[in-house]
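Of the protein chains in this complex, all but one are displayed in their positions.
Each chain carries a letter (A, B and C) given by its place in the written order, and its residues are counted from 1.
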Amino acid sequence: MIVPFDKLKEECGVVAVHAHPEASKMAYLGLHALQHRGQESAGIASADGVKIRTHKQMGLVVEIFTEEVLAKLSGTQAIGHTRYSTAGDSALLNAQPIMVDCNKGAMALAHNGNLVNAGELRHKLESEGSIFQTSSDTEVIVHLIALSKEKTLEDAIADALRRIEGAFSLVIMTLDRIFAVRDPRGFRPLSMGVIKASETVRKDSVVFASETTAFDLIGAEYQRDVKPGELIVVEPEGIRSRFYAPAQKMSACVFEQVYFSRPDSVVFGRSVATSREMMGRQLARETGVEADIVVAVPDSGVPAAIGYAAESGIPFRQALIRSHYIGRTFIEPAQRLRDFGVKLKLNTVKSMLEGRRVVLIDDSIVRGTTSKKIVRMIRQAGATEVHMRISCPPTVASCYYGVDTPRRKELIAANKTIEEIRDFIGADTLSYLSLGGMKTACGENGDVNYCDACFTRNYPTQLFDVAEIQPMSATSSD
Amino acid sequence: MIVPFDKLKEECGVVAVHAHPEASKMAYLGLHALQHRGQESAGIASADGVKIRTHKQMGLVVEIFTEEVLAKLSGTQAIGHTRYSTAGDSALLNAQPIMVDCNKGAMALAHNGNLVNAGELRHKLESEGSIFQTSSDTEVIVHLIALSKEKTLEDAIADALRRIEGAFSLVIMTLDRIFAVRDPRGFRPLSMGVIKASETVRKDSVVFASETTAFDLIGAEYQRDVKPGELIVVEPEGIRSRFYAPAQKMSACVFEQVYFSRPDSVVFGRSVATSREMMGRQLARETGVEADIVVAVPDSGVPAAIGYAAESGIPFRQALIRSHYIGRTFIEPAQRLRDFGVKLKLNTVKSMLEGRRVVLIDDSIVRGTTSKKIVRMIRQAGATEVHMRISCPPTVASCYYGVDTPRRKELIAANKTIEEIRDFIGADTLSYLSLGGMKTACGENGDVNYCDACFTRNYPTQLFDVAEIQPMSATSSD
Amino acid sequence: MIVPFDKLKEECGVVAVHAHPEASKMAYLGLHALQHRGQESAGIASADGVKIRTHKQMGLVVEIFTEEVLAKLSGTQAIGHTRYSTAGDSALLNAQPIMVDCNKGAMALAHNGNLVNAGELRHKLESEGSIFQTSSDTEVIVHLIALSKEKTLEDAIADALRRIEGAFSLVIMTLDRIFAVRDPRGFRPLSMGVIKASETVRKDSVVFASETTAFDLIGAEYQRDVKPGELIVVEPEGIRSRFYAPAQKMSACVFEQVYFSRPDSVVFGRSVATSREMMGRQLARETGVEADIVVAVPDSGVPAAIGYAAESGIPFRQALIRSHYIGRTFIEPAQRLRDFGVKLKLNTVKSMLEGRRVVLIDDSIVRGTTSKKIVRMIRQAGATEVHMRISCPPTVASCYYGVDTPRRKELIAANKTIEEIRDFIGADTLSYLSLGGMKTACGENGDVNYCDACFTRNYPTQLFDVAEIQPMSATSSD
Partner (left out) sequence: MIVPFDKLKEECGVVAVHAHPEASKMAYLGLHALQHRGQESAGIASADGVKIRTHKQMGLVVEIFTEEVLAKLSGTQAIGHTRYSTAGDSALLNAQPIMVDCNKGAMALAHNGNLVNAGELRHKLESEGSIFQTSSDTEVIVHLIALSKEKTLEDAIADALRRIEGAFSLVIMTLDRIFAVRDPRGFRPLSMGVIKASETVRKDSVVFASETTAFDLIGAEYQRDVKPGELIVVEPEGIRSRFYAPAQKMSACVFEQVYFSRPDSVVFGRSVATSREMMGRQLARETGVEADIVVAVPDSGVPAAIGYAAESGIPFRQALIRSHYIGRTFIEPAQRLRDFGVKLKLNTVKSMLEGRRVVLIDDSIVRGTTSKKIVRMIRQAGATEVHMRISCPPTVASCYYGVDTPRRKELIAANKTIEEIRDFIGADTLSYLSLGGMKTACGENGDVNYCDACFTRNYPTQLFDVAEIQPMSATSSD
């Protein structure tokens, strides 16, 4: 039995390290800090000025990168990638970084996001004789770079980036340079930091990561975000920046604030923990209810629940306990145990729930199946009322920008009214945070504008070939 | 680099299942729920009326027990054990259950606790010709049973139990019976539950576990605790109980309430979550301080922190975030990163800490090294004051009843005053919960009396050969 | 699909090293050279004067003993064991060396052979309160030593050895001594050698091994065999020898010459290669037939086939080729391939067999199933006649002295006449070597007398409890 939880899944995290004597170890630690962005496979490519080496494997960062593996990844530059991918296409072949030789030299790429015109481009490139070895849309980018008429690699990258559409936070490494890129709408985060020179490291080292929590672990200082439409070049001579395309109206993924990013990260210039507390507070203001205790679905519901409790004055209690020894699969008895899958991860504290009216806070409901089981467990522990509160609006549409959303027919909010959902999960009341409330809580303003397509179906890009998000290739690999 | 945290370690959890068609799977799930009581090795023995089979391995329960392994553990009875052991003696050989053939038949044992006269008994048994294959004190018990002059196994067990001294919650399985035992002082918990008959399972199934959280996962109802000095026999004909020795003044391990047990368990008849909230509340009453936020050292400090916040009115904030992707070892860069070991597990949320006066709640300080790093991280995140509050008294003495305590010279509170500890960890103030406050919070009363030896050096048993807690054998094994 | 071949199986090999700076590495190499004597599990115990350490695991010697594992097995003494065991009882628990603490101190034992009164002794020991943790008869020996009234360990060992009956070549290690023992009939081989002092190793190092091929690999010189009934003690002060029991009429296992031992070993004072060549020559003299080529069933039939060819003048040809990439299990297509199991290991050379009359030499026929397939393959390759010749007499009885023989009803020669066997395997003619011919070829004389029970049912010991060779315990372990 595989133990899935009813959550949307981020598809990737990326990291890059320039000019550091232990570049691949720093990339390894950075990836570890980004592990929550993808637990399926991970990879690191390192460069020593002469050669690029890579190691990619299915599994967790701590399992994949042993001393022996890291020792082979020599050199003072490294990029890394951690990945989650959709079930049918779960393949080492598609793991990143992708490493290639082409007329612009050797390079490695790591990509967080999803292109919406990858299928169209791939078709065109194949018709002109390009060969694809993976079903990853990232391979399209490499072909565009190789085929660009531009003379320099930097211009060729800029040229290629102008041809792709969708979400991409990219790091590209050559033998001695690192390029960091964000798409013109800035869907996915990408931050720049610096490891300051010290007694043992003679000069500053520039680093990039999907989230700032990676900087905290490796002792880097956050400098600024890569801007939408920006191409930063870190080379031996220094750092340069250019805009390969005009920035468009920003479409930062609000789900990074809601669920994906770690609360200790600063994403799109805003503390995730603050956003979540504010979502909880706003939820209390919008959907207040008389109750005895506020309980979070751990771990992701905790910050909003604390906010809700603070705003409402109803005490926060840790009445759902999460197990942290969960493996990837679990053996289930033939004789079915009720709510088994959820109970492996969560248990109730009866002494806290008995006879209590409970406000139950979660960050989202995707299919509703897990919520139904949790509500039932809480009632069985003796709660007299369960008021479910969700710290974002109903998820009604798929994401084409790098999030693994189930098909529409599986999204409960795309198919049922809120009352029907309430009935399905068995809560006494159910309320969601409003769209406006969420955006305010996440600090939307002149500088930061959020993509809300999964709540509104207002996609900020044209959707060229979104059916292409399904595996587009006749090949697969383990 | 191994990633230790500065905690005392429980040495074991046990589980037993009688008369269930999927006995070994139930034992497996029960052990999974008790995983926090020992992550080093685990084992299950099953009996089918004709043969006892066992599988023991180093590692976590979910890693060890595959479908294939469980399929071999056939039969309708099973007992299981999960174990942590001291570093120098970390051995598969000492993993449990222990399985033996003797004149009383085949049997398997699983033991939570530690004997204080094991060395003396072992010496005597060896001098009379007994052979020891492990350095575990549990093997002593088996020899006493085999050598007992009593005619029946039950009487022989009772006879053997009267000869041993110390802490023991034991489950013993023969081809068709299960025995469950607690020592006369009741140091370690052991509860009895029942899986009710259903359409697929024709009759009730009696189960035992160190903590009730195991019952929640396998769908068993908690019945009662095994009593100090009690020997319960579950056999095809039914359940019988006898007292092999008069109960003595109860000496339940208070650290089960403070740290070892899961908050969702009921231990010694009391909800652990309630005890911890009450410890936090009492701590606020005893050691109140003016501050802006209450922050827990996760995960174990959270319940007390919530209690402290509730009592003091200072808001609880999740300003330390814990990573749950920690493996057993970690690769450290040559270039040292400050507080690296702690940062792998914990990170601060700067937006919450900046400019704030912080009450930091933890359940204990053992060596003080981790606390020092956490206090430093919180200050670096911008906190203006850090007031450390510990939800139990200073730990000044070693435990000889089944807890892995470091040597006295490593216990910071055995060697420094509170002011010196405060200075060492770098906090602005430091306070511990009083002994009386802790006991009240943990519900000490006429029925439940706690052992407080680690705080007071008042050991409830004579210490025959505590030096013997060190490996007493000239043999070791991997 | 598991790939069994129709052979009897030796159950063990043992090795011991005294006073060598790299004792466990020498034991590891010695075990590697004895790998053919048991491929199921292997173990090494080392002693450094203070502690005995052991590592045992399922698998091949090269897989089990890594640098890391060997580094832990510190000390200047080591003993090792490699084991094959019967299918139903294949258990890590029964792997050796066995390590125990008893009133005579800590010791480790490794045993090659099988006791015929183990069941009786075990029953008696259990009735007196001894505990058995394995189903191995070796554990009986340890209990006898511990319970002996003799004052010194050496006398206790001698006392214990006098009580056991059957086949045993034993090495026993204490913190600073090694004991080497052979049973009074000398069923199994055990040789003593010496690694001479060198620039890097200051003094001579005494070693023991089941076969001399182990000495060749570790650079030891063969000194002499341990004699039947002899107990050799190697201690810091030097080597002593005593006879704990009078030698009886020697009953050396003739199958060591026929099949078990490596041809490059000298066993019972005789070159195995010479014995096999002589068996082949004698076979040609006794059972000559007109033919074009002599072909061996590789690898074990090769030496006899070369002898047969030399004696008969019929040319030897390598017309059966053996694959050496065989794993433990094999995936078989659903659509059955004819003779698949044999073809994975053997293939014919058609150009050599086509139109030829073939003398096919093998060392034994156990069930006959493999022989049948090989004869068929040879015919399909175009051979016009197949004359099967076996370099020992028909195997008609089980062995109780350390060889894994199938039950009598599976032994083809116990159930069919030679003509019926010939018909079953499909050969044109079939002949076996005579008993006298075999013994002469193996050099039987005044000093060396062979056990021929598997050919004659004349068992040299009384068979107290041979049914006990089946698993005698109600416990098993993985």
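Miscellaneous remarks
Basically, a contact is a pair of C-beta atoms (placed from the backbone, for glycine too) under 8 Å apart; a residue touches a chain by one contact, two chains touch by 3 or more.
Values in this document were obtained by computation on a predicted structure and should not be read as measured data.
For the chain that does not appear, the touching partners among the shown chains are A, C.
When the omitted chain is restored, the residue from C:A16, C:L144, C:M192 or C:I218 that touches it is C:I218. Set against the missing chain, the residues A:G129, A:G313 or A:G446 yield one that touches it, A:G129. One of A:R83, A:H143 or A:R262 touches the chain omitted from the figure, and that residue is A:H143.
Seen from subunit C, the chain kept out of the figure touches residues 21-22, 25-26, 28-29, 32-33, 35-36, 39, 60-63, 65-67, 70, 198, 200-201, 213, 216-219, 262-264, 266, 271, 273-274, 299, 302-303, 306, 310, 315-319, 321, 323-327, 330-331, 333-335, 337-338, 343-344, 347-352.
In the full complex, subunit A touches the omitted chain through residues 50-56, 69, 72, 93, 98-103, 105-106, 108, 126-133, 135, 142-143, 146-147, 175, 473-478.
Heads up, the rule we're going with is that only the chains that are shown with their structure count from here on.
Looking at the partners of subunit B and subunit C together, they share no chain.
Ranking all chains by how far their C-alpha centres lie from the centre of subunit B, first place goes to C. Averaged C-alpha coordinates put the centre of subunit B at 47 Å from the centre of subunit C.
In whole angstrom, the spacing between the mean C-alpha positions of subunit A and subunit B is 37. If you average the Cα atoms of subunit A and of subunit C, the two centres end up 60 Å apart.
Contact of a single residue of subunit A with at least two other chains is seen at no position.
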